[in-house]
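Worksheet: one structure, shown below.
With one protein chain removed, the remaining protein chains of the complex are shown where they sit.
Order of writing sets the labels: A, B and C. Residues in every chain begin at 1.
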Amino acid sequence: MSNYSAFSIFRHALSGNKNWSRAWRDPDPKPSYDVLIVGGGGHGLATAYYLAKEHDIRNVAVIEKGWLGGGNTGRNTTIVRSNYMMPGNTMFYERSMKLWENLSQDLNFNVMLSQRGQYNLCHSPGQMDAARRRGNVMRANGIDAELFDRDEVRRRLPYLDYSDNCRFPVHGAIFQSRAGTARHDAVAWGYARAADKQGVDIIQQCEVVGYLWEDGKIIGVETTKGPIRAGKVGLAVAGHTGHLASKAGLRLPIETHALQAFVSEPLKPLIDTVISFGAAHFYISQSDKGGLVMGGDLEGYNSYAQLGGLPIVEHALGSAKALIPSLSRLRLLRQWAGVMDMSMDGSPIIAKTPVEGLYLNGGWCYGGFKATPASGWCFAWTIAKDEPHEDNCEFTLNRFEHGYQIDEKGMGPQPNAH
Amino acid sequence: MTSSRLSTGGRIDRSTVLKMTFDGRSIVGHPGDTLASALLANDENVIARSFKYHRARGIYTAGVEEPNALVQLRYGARTEPNTPATTVMAYEGLEAFGQNAWPNVRLDVGVVNQLLSPFMSAGFYYKTFVGPFKGTGFWMLCEKIIRQAAGMGRGVTLDDPDTYEKVNAFCDVLVIGSGPAGLSAALAAGRAGAKVILVEQDSTLGGSLLSAPVGGDGDAWLDKMKAELTAMDNVQILTRSTVFGAYEQNVYGVIERVWDHVLAPPAHQPRQRYWQIRTKQAVMATGAIERNMVFGGNDKPGVMLASAARTYVNRFAVLPGRRVVVATNNDSAYAAALDLANAGSSVTLVDARTQVPEKLLDSLKASGVKVLLGHGVLTAKGRGGVSAATVTTISPDGRATGTARHIPCDLLAVSGGWSPVVHLWSQRGNKPVFNSAKACFVPVNSAIETMKCAGASMAADGSVVAVAQGFSAGATAAIDVKAKNSSGDAPIAPKVSHGDDWGRDLLSINTITDDNGKTRGKAFIDLQHDIKQSDIDLAYREGYVSVEHLKRYTTTGMATDQGKLSNFNALSQMAMLQGVPISDVGTTVFRPPYTPIALGAIVGREHGTHFRPTRLTPLHDWHVNNGAIVSEAGAWMRPQYYPERGEGLREAYIREASHVRKHVGMIDVSTLGKIAVQGPDSAEFLNRVYVNGWKMLPVGRLRYGVMLREDGIVMDDGATARLGEHDYFMSTTTANAAKVLALGEHLLQTAWKDLKVHLTTITDQWAVIAVAGPKSRDLLGAVSSGADLSRDALPNNHFVHGEIAGVTVRIHRMSYSGELAYEVYIPSGFGHHVWDALISAGVPYNLCPYGTEAMGALRIEKGHVAGPELDGRTTMKDLGLEGLASGKKPFVGSVLRNRPVLIHQSRPCLVGLEIEGDQGAQAGSLLYLDTGPTEGHGEGWVSSATYSPALGKNIALSLLQNGPERLGETIRVVNFVGGTRQRAKVVSPHFFDPSGVRQND
Amino acid sequence: MIEIRSPLSSSVEPGEYGAQSAAKAALQLSERAPGSLIQIAGWQDFATVTAPALGALGFDGHGNFRTVQTAGPVSCYRIAPDKLLLRHSDGGSFKELLENLNPASSPTLDLSHARWLIEIEGSEVEALLARLASLDFSLQEFPEGTFAQTGIHHVGVLLHRVSADKFLIFVPVTWAESIWNLICETAAPFGFKVIVHP
Partner (left out) sequence: MLRIKCPICGLRDETEFTYGADAIVRRPDMDETNPQDWLNYVFYRDDPKGPHKEYWHHVQGCRQWLVLERNTLSHEIGACRLAREVPK
């Protein structure tokens, strides 16, 4: 497989781009693997990649019911940040950020991480205090964070609504300069290509319909392409975790909800950063192609349908105009929805399950994309060593029993509130 | 008269001349024109530049599928980037500008990108720009340049001067599209008596009929249909309105462009109207979109869809070319050839098929159209625009079999078949099926019970079938909604010129190649995004074969036209490469909106002040009129402070808080949540929702209580008074009022159905004024009557009724400030009156109003927890409230609050801090051991901080690990983001009057 | 008698607003004090225990969830399975009614200060309301003398169709000004008159 570089582009261009090879193979499943990862999204592919790279476990397959990267990896708002306050979250997301920062080189695939910074706007003194606490935790843990007052935000983001007409005036913002966006599809493709290079089999169009059991232990999966045995089975199927775990007899602290995203027509550069509105659940950035990428609130009810309803469209676009009034005449090009695992405390699960042979990576709520590298890294560690790494040691399944809810928003066990 | 404008014909009003400009050059048009037809009439051929290679582009279509002719419409605050010229109605004073080009679309220097095109193949950016070093620096340098080059039009940072509105509508049958099928459907449903809404995106009804020559049978038919429809009261017609989305349960989103066809909307009138239509049945008669063919130079100005060329001639009386080559693989382009020839063009028709019916050929004979069967166009030649077509004989799979020859032309009109507009049907989660005879994807009409498809969107065979299908769909829909009358007989279909039956004998060729199967030159599949056939080939080679991978890797179909032209050709190329039928490749799922919609239209009036409704207390006007600074508290506006003589926040709150401790102050606390708890089981209910006991509370008393969430975390606190035997008055925090009520109702209606309790919000019924300070009793005693406020008659946590200024009020003795304090409950409509009375009566007592900032300082001095401490993660133990919990009874959260982590010794718990030095601490600062590293999450954090006027110190409440056992310890308070490090002494949170002498006085 | 202060006292300004037409304004907006409002609640035996008291007022039972029962100045709205809202437009005290009800089985609650009324009248009343709430306001679906509880701008309200071209909107007082302002903006394209009742 050819290495990607400016030189390779030049060389291939001269030969009419006729000689590029496949980015990854399309193998038939082998009868058995050491580790089988269910779910060919960013998390599953990253897990396979790090199993091979970090733990030298190469007899690995990733099976995907559709096409790789077709779940939430391909339908998010591409934001990457590490501004988490709760112990258990903070260092995990910072590990992710650090992996992101060298991911393009690591994978030899440009994932276009653009560290254009992210502003979390505050609209009350109380929000400023909460932001200060978050920023302080970040700084104390070696993560960059700055707290800006209204004037500084106004200097940096002059296009927000500072008029008397504004319903929720900006009081200030917390800013992480290393945050930004990455090209979402490239993450799946880059990990797929790199994992494939390490010998991982990526098997698309292969749906898990059940598990293979032996003595109460899971020893593989039954798929639409036949049974595949595995020493260990890892689930990385965010959005469908509840459904697939139930086939293994697990009831999880997870509900599945749909989240919409939106993109406008492409424009010349207008918004050079990522902005999160503090008066409603809304965030916006601009893609390299020029489209304004926007995310809103959950539909509010359990859903496995990748359908988005009008109330949330109104909510998100209303927030867009409230935040930046001049967006009014710009046009929405597409809306779509992804289904996500909303956990009861808003934080993920990366852990062994009570079922021997089954490992779980899920419950990502809104935050799965940014977590992709660390999620794969920590899940690979957990599978390889049969124990969590320090960075995912709080992402257990039984934390609700002992009471350490990693409730970053303080909303309690109400998934649609996180 | 402009050069390409025909002297007769067309559906334009020649009696009026509209003056417009494009890139500063004057153009003229007539009412009925689109910007595109006016540009063509004025011989403007280069309208835009493409996304990647900046290739010159002209007008390609006559509709919403336009991939090329995007303009920046209007300027200043009203500018609209990326506007297809084909969808803009001409108006006096219209100004449009070329975009994505410098200095302009005619002379764009960005065209050099074309030289780099071999290096800019699909996905090239994934393979490079990573740079030689670690990190993202090199990429971001490259990205800056890429971002400047990308994008299309420009947004502005000026506020939109126009307004928008949303309308909710209800109907029985929604008919989408007003061509022969849609009109017939509306007629059938309308006659039956159903409530019908007919929506048409164009400015006038008629659909494909509008593209036929003026004066034909279609016009007469259209007039008759319009007359009958407009006479029906139960039929509402919306033109210039696009159904952008089909949602579950038959809800449709529509944007009506109410005043977009003028320079600016009239005063008070909305620019656009967003209709949210709830219907019982829908008929989708959305027609079909013609496809182009893939060959070298198929994007040049002068290449146009055949149907569009026909539309320009017949509807707009514009001759888009004098020497025309029409290239087709189906019958429909014959009508275009005929009409162009009849309008004066010399026309050569190149048909990929070797045999066509004699009748079809006969129809062209009289017009002088030259026909070449078994031929295709291999390339379009010309600089800046088409000057010739290279034509060759071809095999049935589109490969050249002979020697190419040039046919000079200035218009190359192409028809590669048609794609039914299935978007709305698909948005409901359905996949269309491939119809190989007609080479297109069609809906499965039975898939959605409440949506019927008809006409060209079902690939119907011509207008006779379209009318029959439409009428039947409308009639069936009417029966389904139980309309009373009969639909009568279907109208006789209009006789339209031959060729509308495009599916017949179609030869499915999409691409014309040389004898090696290669396209010549740059052959585009997605015109706007510059996706060439070779990009699809590359994606295939690299394994991006699924339609979603193909779409994402190449970005085909993701431009502003959303692939309306390109999707099919991309799919068929991928099918060819994979050697499978196109049906096996599948289609991408269509997402709303069908065409791009302005954000502002969806927002309607809910922006600015009306982004969310505002909640005002009954005393709000007084605060504003008396100089209060009011600030947002959730939905409420509350007075934060009342500055005197240029005071800032800090001076004002310190003065106000000091004043309360010295004299008497009053504050509007009407925002407190208030819930009536009524019924014989009220005490039991309270006993279950509060952690403390309520069974023994006598009438006339009130009690502070704490509520937990089901998971044992503290949710809310407040006081509840027992007004009568079965009648309690609960107060909640401002923030949690709705949550507490909803939870109570939930428990009563689901788990505790046996309890006879009713909850009703009475937040709005009562204005509440807290009066606090050593002189509060004197003041209230003086101003009220009928209430004995003496220490013995009204101790703390008691209430009494009395009268102030003629108003019956209830006075609770209750303190959050630590002072002798009362809460006066007043029917809200009299709140202002009583407040005024207190202000007047307060003069001798030195009464002053205070705001939320001073209230905060007072409660911090007293160690009362509030919002910052009740952050959804703290337990009663954390807040020092666990003593309140009853051990004798279960309550909400009583089991789960005892989970091991929640009762662990080392949890951060509430303490006070006295800050060393002159500067106050900031809430959100972290706490660390006095000596030792300041890193990690620390020992705790500062939740609330203030200057304490009573103590003359800066103090704070904080949560500190193992806090209550660390009183006296000195700790470090670090505000990293503020750049401050302070030391503080850990003290009891009850800073002021810990024994409560003052409040119990 | 102290006059109840309108939550709209700084918003209601008589005059003509919005798009002007030669003809009479298509809409008339005004405010009305609710008079007396009380809620009666109950449980399973709600109907039987309250029947005598309601009968004394001239009502024949609870009615349904759509129809407004009226008897003289008193209107009765069945707002929930076991809750009624009674309005005495003259501000009458409901004294007799209250005396006839047992608070243990049918608790009552004074809500006279909790709501304010906005009245909309005119030929475009259906069109205006269609821009504010997602109900079918056609006369057929929302006949005279019926009511509905719904949301306007995220706030729960009660709408009462008094006649073909007149609606009363019961708005929680603390939201009243915000809703009033939004209604005025929404009415601007039609042109409207703000009037004050004597």
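As a working rule, a residue touches a chain if its C-beta (ideal position, glycine included) is under 8 Å from a C-beta of that chain, and two chains touch if they have at least 3 such contacts.
A quick note: this is a predicted structure, and the numbers were derived from the prediction, not measured.
Visitor: Could you tell me which displayed chains border the chain that was left out of the figure?
Guide: A, B, C
Visitor: Of the residues B:V28, B:A77, B:V214 or B:V251, which one touches the chain left out of the display?
Guide: In the full complex, the listed residue that touches the missing chain is B:V251.
Visitor: Given that one chain is not shown, which residue among A:G242, A:P388 or A:G410 touches it?
Guide: A:G242
Visitor: Can you work out which residue in A:S5, A:S32, A:N165 or A:N302 touches the chain that's missing from view?
Guide: A:N302
Visitor: Sort through B:R291, B:R310 or B:R899 and give me the one touching the missing partner chain.
Guide: Answering carefully, the residue with contact to the hidden chain is B:R899.
Visitor: For the chain that got dropped from the picture, name the residues of chain B it touches.
Guide: Answer for chain B: residues 247-249, 251, 276, 278, 429, 688, 710-711, 742, 745-747, 749-751, 753, 890, 895-896, 898-899 touch the chain left out.
Visitor: Applying the definition given at the start, please give the residues of chain A touching the unseen chain.
Guide: For chain A, the residues touching the absent chain are 240, 242-243, 246, 251-256, 300-305, 307, 309-311, 344, 400-401, 413-414, 416.
Visitor: In terms of residues, what is the contact footprint of the unshown chain on chain C?
Guide: These residues touch the chain not displayed: 65-66, 79-81, 134-135, 148-151, 154-157.
Quick note on the criterion: only the chains that are shown with their structure count from here on.
Visitor: So, what's the distance in Å between the C-alpha centres of chain C and chain A?
Guide: Computed from C-alpha means, the inter-chain centre distance equals 49 Å.
Visitor: What whole-number Å value describes the gap between the mean CA coordinates of chain B and chain C?
Guide: The separation of the two C-alpha centroids amounts to 32 Å.
Visitor: Considering chain A alone, which of its residues make contact with at least two other chains?
Guide: Touching at least two other chains: none.
Visitor: In their complex, what parts of chain C are in touch with chain B?
Guide: The touching residues are 2, 4-7, 9-10, 18-19, 39, 41, 43, 82-83, 103-105, 107, 109-115, 127, 130-131, 133-136, 138, 141, 153-155, 172-175, 177-179, 181-182, 185-186, 188-189, 191.
Visitor: So in the complex, which bits of chain B are touching chain A?
Guide: Those in contact with chain A are residues 51, 77-82, 118-119, 121, 124-130, 134-136, 139-140, 143, 146-148, 150-160, 162, 164, 245, 247-248, 251, 253, 276, 429, 534, 538, 541-544, 546, 548-549, 552-553, 555, 560, 562, 589, 591-593, 596-600, 602-603, 606-612, 614, 631-633, 709-713, 715, 867-868, 871-873, 896, 899-902, 922-926, 934-938, 941, 943-944, 974-978.
Visitor: Under the touch definition given earlier, write down the residues of chain A that touch chain B in their complex.
Guide: 4-6, 8-10, 12-14, 16-18, 20-24, 26, 66-67, 69-70, 74, 87, 90, 101-102, 104-105, 108-110, 112-116, 123-126, 128-137, 139-142, 145-147, 158-159, 161, 163, 165-169, 174, 183, 185-186, 189-190, 204, 264-270, 279, 286, 288-290, 305-310, 313-314, 317-322, 324-336, 401-405, 407, 409-413
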